[in-house]
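One chain of protein is taken out of this complex; the other chains stay put.
So, chain A:
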Amino acid sequence: MSDLTRLTAADLAGKLAAGEVSSVEATQAHLDRIAAVDGDVHAFLHVSDHALDVAADIDRRRAGGEQLGGLAGVPLAIKDVLVTTDMPSTSGSKILEGYMSPYDATVVARARAAGLVPLGKTNMDEFAMGSSTEHSAYGPTHNPWDLDRIPGGSGGGSAAAVAAFEAPIALGSDTGGSIRQPAHVTGTVGMKPTYGGVSRFGAIALASSLDQVGPVSRTVLDSALLHDVIGGHDPHDSTSLTDAWPSFAAAAREGATGEALKGLKVGVIAELPDSGFQPGVSASFRAALAAMEAAGAEIVEVSAPHFEYGVAAYYLILPAEASSNLAKFDSVRFGMRVNVPGGTVEDVMAATRDAGFGDEVKRRVILGTYALSAGYYDAYYGSAQKVRTLIQRDFDEAFARVDVIATPSAPTTAFKLGEKVDDPIQMYLNDVTTIPVNLAGVPGISIPSGLAEEDGLPVGIQFIAPAREDARLYRVGAAVETLLVDRWGGPLLDRAPVLGGTR
């Protein structure tokens, strides 16, 4: 039998439905893979001890003739920011070590109801603050392409898990690029849906006006299939849109025929010159654009003069919202409590938050507290909110002329672990092309565009569409993926080094 971990979720689902393999076999194959490689990769913070029971139940129900969801029996990795009743949920923080949620996040509940088999919880920067997973309180995740390099962040665990074939698909969350930038550096696919397109109930909040949950996978179709399962209105999330969404899987399948590229107008942002990117990243980006043009797409230069203000606005908005959201970690209702003999509840809170939060979290909470303090709110938070309006207007004007916008997903390929960890400014610039998407609430997808010539590491291309046009991204993403995989003669991940050997 061929290696079940190399299959896409779509192909595995087909074999499960046809009875060629059981969910127990598929789940066991992935657990074996985790046991073999996760000592090196460290994508998982927790591996489920009952995934095989869940899989056996799916197999039983299938054998009993029950009508199951399209992905029933397929294993799933879950970012630790999403709460689960049967596994700890820590958001990568010591302050929540061992926390067991009394309820499931809506996306987790929907995945369970669809018959997906949760394998475990994936590593992340603490409370999703970071671009490298180096800010996880439980140690970094390693990039499967080069174990000395970062897997991106904050969702480096989910991206590394699918890149290392430890799971076919995973759930992520994206506040400023935490799904798309890890996809870029690991040669995988990541989608940030339209703000409100996927429920955030049970996602441990970072910045509520920016956070969005989305799928992580090796192929565009697999992300679309998972998005179909988790998306749609949730009354538990008051920012959840009530729209009826089309089938994203149908859009991806339609896109794979290549027709989507004929006459497609692709915007390239004039204010993001190639000089702002590692040469191999811009070369890969230009090559992907040329391939699209050869397939019938039209490349149009568009202007987004306010993109360059995105990072500055983001680092005013995010800390402000994060400092409010993280106030709930107060040593009273859940999480860590540090005992202070004779201390008041306030002393206990301050000592607990000192011991429980890592450096990056403290940095952002203090920053946010400053931005929200009396007399500064309008100048800081309010001004940053104006930049959102300006970036939205840039997008509106661009989308009047083009169908999608394309950018490199991040400025560089995976950098070395430790290289930028003490330089927050450099770290923050990782998200220069992904942040405007969150600020404007529009959807964005990153798919592999190739390898950078100077270091042989993966590069991603990001496509952005107007709000609510998530299906367009699956159509275009699948078309470009088909085009490039044909040129490469196989998926990019086939060229990743073999893991699990001696190092």
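Heads up, the rule we're going with is that a contact is a pair of C-beta atoms (placed from the backbone, for glycine too) under 8 Å apart; a residue touches a chain by one contact, two chains touch by 3 or more; residues count from 1.
One rule holds in what follows: contacts and distances are computed from a predicted model.
Novice: Given the choices "Aspartyl/glutamyl-tRNA(Asn/Gln) amidotransferase subunit C", "Carbohydrate ABC transporter membrane protein 2, CUT1 family", "YbdD/YjiX family protein" or "Tryptophan synthase alpha chain", state the protein name listed in UniProt for the chain not shown.
Specialist: Of the names offered in "Aspartyl/glutamyl-tRNA(Asn/Gln) amidotransferase subunit C", "Carbohydrate ABC transporter membrane protein 2, CUT1 family", "YbdD/YjiX family protein" or "Tryptophan synthase alpha chain", the absent chain's UniProt record gives "Aspartyl/glutamyl-tRNA(Asn/Gln) amidotransferase subunit C".
Novice: Taking the entire complex into account, which one of A:G441, A:G460 or A:G477 touches the absent chain?
Specialist: Candidates A:G441, A:G460 or A:G477; residue touching the omitted chain: A:G441.
Novice: Taking the full complex into account, find the residue in A:F357, A:F399, A:F415 or A:F463 that is in contact with the omitted chain.
Specialist: A:F357
Novice: Touch as defined at the start, partner being the missing chain; which of A:T8, A:T194 or A:S449 qualifies?
Specialist: Looking across A:T8, A:T194 or A:S449, the contact with the absent chain belongs to A:T194.
Novice: Just name the one of A:I58, A:M87 or A:L390 that touches the chain not displayed here.
Specialist: A:L390
Novice: For the chain that got dropped from the picture, name the residues of chain A it touches.
Specialist: Looking at chain A, the ones touching the missing chain are residues 99-100, 102-103, 194-196, 209-210, 235, 238-239, 241, 306, 309, 312-313, 315-316, 319, 323, 327, 330-337, 340, 343-351, 353-354, 357, 359, 362-363, 365-367, 369-371, 373, 379-380, 382-390, 392, 424-425, 438-442, 467.
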